[in-house]
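So that we are looking at the same thing, I have put the structure below in C-alpha cells.
Note that one protein chain of the assembly has been removed; the remaining protein chains are unaltered in position.
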Amino acid sequence: MSLREISRVTGSRKIAENTFESTLHAPQIASLVKAGQFINILPSGDWPKVMRRPMSVSGTEGDNLSIIYKVVGTGTEQMYSWAEGDEVDIIGPLGNYWADFSKTPIIIGGGVGIAPIFFLHNTLQSNNIEHYMIMGSRTANEHFLEHDLPAKVLMTTDDGTYGIHGNVVAAVDTIAENLDLSDTKLFVCGPAPMMEAMKDYALAKNIECDIALETVMACGIGICQGCSMEYVPKESKESSYREKYGLVCMDGPIFKAKEIKTCYL
Amino acid sequence: MSLREISRVTGSRKIAENTFESTLHAPQIASLVKAGQFINILPSGDWPKVMRRPMSVSGTEGDNLSIIYKVVGTGTEQMYSWAEGDEVDIIGPLGNYWADFSKTPIIIGGGVGIAPIFFLHNTLQSNNIEHYMIMGSRTANEHFLEHDLPAKVLMTTDDGTYGIHGNVVAAVDTIAENLDLSDTKLFVCGPAPMMEAMKDYALAKNIECDIALETVMACGIGICQGCSMEYVPKESKESSYREKYGLVCMDGPIFKAKEIKTCYL
Amino acid sequence: MLKVKLGDITFASPITVASGTYGYGNEVEGLAEVNRLGGIVTKSVTRHPREGNPLPRITETPSGMLNSIGLANVGVEMYCKEKLPFLNELKTQVIVNIAGSSMGDYLETMDMLEEADGNHIGYEINISCPNVKEGGMEFGVSCEMTEKLTKEMRRRTSKLLIMKLSPNVTSITEIGLAAQDGGADAVSAINTVVGMGIDVEKRCVKLHTVFGGLSGPAIKPIALANVHKLYKVLSIPIMGLGGIASAEDVLEFILAGAHMVQIGTTNYINPNIGVDILQELEAYCTENGLKNILELKGQLNS
Partner (left out) sequence: MLKVKLGDITFASPITVASGTYGYGNEVEGLAEVNRLGGIVTKSVTRHPREGNPLPRITETPSGMLNSIGLANVGVEMYCKEKLPFLNELKTQVIVNIAGSSMGDYLETMDMLEEADGNHIGYEINISCPNVKEGGMEFGVSCEMTEKLTKEMRRRTSKLLIMKLSPNVTSITEIGLAAQDGGADAVSAINTVVGMGIDVEKRCVKLHTVFGGLSGPAIKPIALANVHKLYKVLSIPIMGLGGIASAEDVLEFILAGAHMVQIGTTNYINPNIGVDILQELEAYCTENGLKNILELKGQLNS
C-alpha cells in the first residue's frame, strides 16, 4: 500500500551536467520503499499541471530518500529550485521492485535511469551480494563521477570521453565472456533505445533480464489506465483486460524482457 | 505611443501590510511616463496566464520607475518574489494621465490606489503646485506610514487606528470647508466603493473630479475591447462605437466623474 | 449542511468522484478517505472485458490532459465477482457507470448488475465516450437514441438512472431533454471534450487513436456553460463536472445550477481532493449562514 506524505527537502546538489540529486525527509515512505520503486511528486504547491511527476527512488538513508533527475521541463525545473526545508507532497512507494538475486546480477543504468540502479546497487551491497554494475552515458560530463563506487563497476561513454568507449551492451558483453550466462541476470533501467538494445541482447543470448520501463503517468496507482505498455502476445489468445496491455505503475515499472513488446512507450 | 521594454528589478520592499513597492530599471518608459499612467507587466518568464498585469506607476527616479502593489493572486505573488536583477517584460506608458492643475488639487488615494496619487503628489510638488493630499485605508497597518510627506496631508482609517477616524469623504469635507469649491479639483484613485463615494460627493457638490478606474485588461492597448466602462448617457442619443462604452486602457484610466456611470467595473 | 437528496437517495454531500478517475474505490486505499465522500462513480463497466486502446493513451495539455483509454475495464462479470464485494463494504454511495457499443450491450450489462448482489444505489450511463469507435457516442449525439436507451433502462431499474452527456454537440439541451423524457432521474455533464495533440519532434499524434478526450481545469468554463444551459431547461437535477479542482469550483457549479458535482482529473494530483473540498464547503456554509449548500443552487445574482 502506498501513502501520501508531506516531505521536506533536506538538500539538493548537482551531480552531473543538468542532473541533480535531491533528498527528502519522508520517514514513512523511506522506511517502506524498495529498490526499483518510485514516488509520485507534486513539484510545487501551486502546480499548474494536472499530473504529478514520477521519479524513481535512488536511495534511502534513515528517514530520508533521494531522487536523481534531469531538468527537462516545468516539473523538474521546480524540483531544481527546491530550497532546503520546502514541503513537497509525495505519494509512494509505488510499483514493484527489483527482486530475485539468486543469479549473479549485472545491473545496468543509463542516463537518469541510473537512479533505481544506484538503489539496487546499495541494496545488493548491504546484502553482500556480488554483482557487476555498468553505467552508461553519452559523454563524460553526464557521468556522476564523484560517486564513490567499488570494484566491478564499468563506466561507458558513447563518445569515449570516459571509461569504455561504446554503449552498455558492449560492456555487458565484456563481462559476460567470463560468466555463466544461465547463472546471470540483468537488471536494466535507462533511455528507451538502451533498454531496447539490452532486451534484444538478453533475448538473443537467453539471459534473464528485468527492465524498468518509463512512461507518462496520470495517477500512478492503477486508476487512469494511461501508463500502458504492451505485452508480447500470450499463448492464450483470449484478449481481455490487462492481458494485452500492462500498467507500468502497477504491473511494473519492472517487467521481464521477454514479456515486453517494446521499450519505446 | 507605448513601447515594450525588458526592465530589471532594482529593488523591492514591504511598505505596509501585504503591500510592496518594487522598482524597475526601465530607462525608456521611465522617461516617458506621466503620473496616472500605467504599465502592463509580464510577471514572469514562464507566465502561465493569458493576460499581463496592469500596474499604475507610483513614481520615477532617473531611469527607474516604481510600482506599489498588494499581493492578491498569482501575478502579484510572482512580483513579490522578484529578486534584484531579474528581467521583467513591461509595456508602457499606457493610458492617459492626470492633467489640468489650474484649480487647487485635492488628491485622494485609497488602498493601493495610492500609487498614481503618490506619483501625482510628486509631480505637483516638483512643479510647486500647492495641493492637499488624503490617504485612506481601513486600518493603521495598511498605511505607508514611513513615507515622508509634507504638510497638507491627511490620513484616514476606517477604524480610527490612525489619523482621522472615518473615510476619505469626511476628510475631503473637512478641507473643503475652507476652500472655494469652484476653484478646487479632486483627483481620485482607490477601491471602487471609495471612488463611487467620491464621485457622488463631487457631483452633489459640483466639484470637478477626475477618477482613475480599474478593471481587468487583456491587451492594455485598445485592441481587445475587454476593459470597458460605461459612460453616463450622452445628449446625442446615437448609440454607436465607443459612445456608450469607453475603454479604460485607452480612453482612461482617468475619466471625469460626471462621465462615469459607475466605478464598479 | 452538505446533505443532498437525489431521487429517494440521500448523499452525505454533493461531492462525488467521476468515472475513470477513482477506479472502483479500492485503489486509493491509504490515500483517500473514500467513505467521507458523498459518493463514487465507478470506472465504466462494459458487457465484456476491454483491453483498451493501443498506447500512448494520455498526454498533458495546458491546464488539462487528453486521454483515449478506450474504456479498458474488467467487464461486468468480473466486476460483480471482484469489485462488487469491496464496493459493498463502502459507507459511501456507489453509482455504477455503464458503457456499451450497442443497445444490447448496455441493457445486458444493466440486467446483470440488477441481478448482482450490489449495494449500488444507481447507474450513470456513459453515452458520451469519445475514445472508442463504439463508445456510445452515437447515442450521445442523437436525441432519439438517447431517449430510447433511457426508456429501456428505466424499465429495468428503480435505482437512480443518470445519463452522462457529451459537450461535443451543437445543442446539449436537446439531448438532456431527451434523457429527461426517457425517464432519467438526472443527467451528468460533461464528459470530455474532443481534442488532439501532436508530438512535433516525432511528427506523430500524441494519442494512438488520434483524437481523445480533454479534461481538467481547461474545460471548466465549457462545463459550466453546459450545466447552466441544462439547468435552464431541465426539471431533473444535474450532476456537474469538468475541471473541478477546488471548493470554489464546486460553488461555481452549484451556482450554475448543479445539484451535485463530480471531481475527475484532479483526483490524480490529490486523491483526497473530494474530502478536502467538502471540509472547505462545510466551513463556507457556516461562515455564510447556509443551512444547506443547495440554497445556492442556481442562485446567480444579476
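The chains carry the letters A, B and C, assigned in the order they are written, with residues numbered from 1 in each.
Note that a contact is a pair of C-beta atoms (placed from the backbone, for glycine too) under 8 Å apart; a residue touches a chain by one contact, two chains touch by 3 or more.
In this text the structure is predicted, and so the values were computed from the model without any measurement.
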Interface partners of the hidden chain - shown chains only, full complex considered | B, C
Of the candidates C:125, C:218, C:234 or C:269, the residue in contact with the absent chain is C:218
Of B:14, B:165 or B:242, the residue in touch with the unshown chain = B:242
Interface residues of subunit B toward the undisplayed chain are 1-4, 42, 47-52, 89, 91, 215-216, 218-230, 239-245, 265
Residues of subunit C in contact with the chain not shown = 61-64, 66, 141, 168-170, 193-198, 200, 202-205, 210-211, 214, 216-222, 224-225, 228, 243, 248, 251-252, 255-256, 296, 299-302
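Everything below uses one rule, namely that only the chains that are shown with their structure count from here on.
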Set of chains whose contacts include both subunit C and subunit A | none
What chain lies closest to the overall centre, CA atoms only?
-> C
Among the chains, which one keeps its Cα centre farthest from the Cα centre of subunit A?
-> B
Gap in Å, rounded to a whole number, between the CA centres of subunit C and subunit A | 35
How far is the middle of subunit A from the middle of subunit B, if each middle is the mean of its Cα atoms, in Å?
-> 55
Name the residues of subunit C that each touch 2 or more other chains.
-> 63
Give the residues of subunit A that touch two or more other chains, as numbers and ranges in rising order.
-> 48
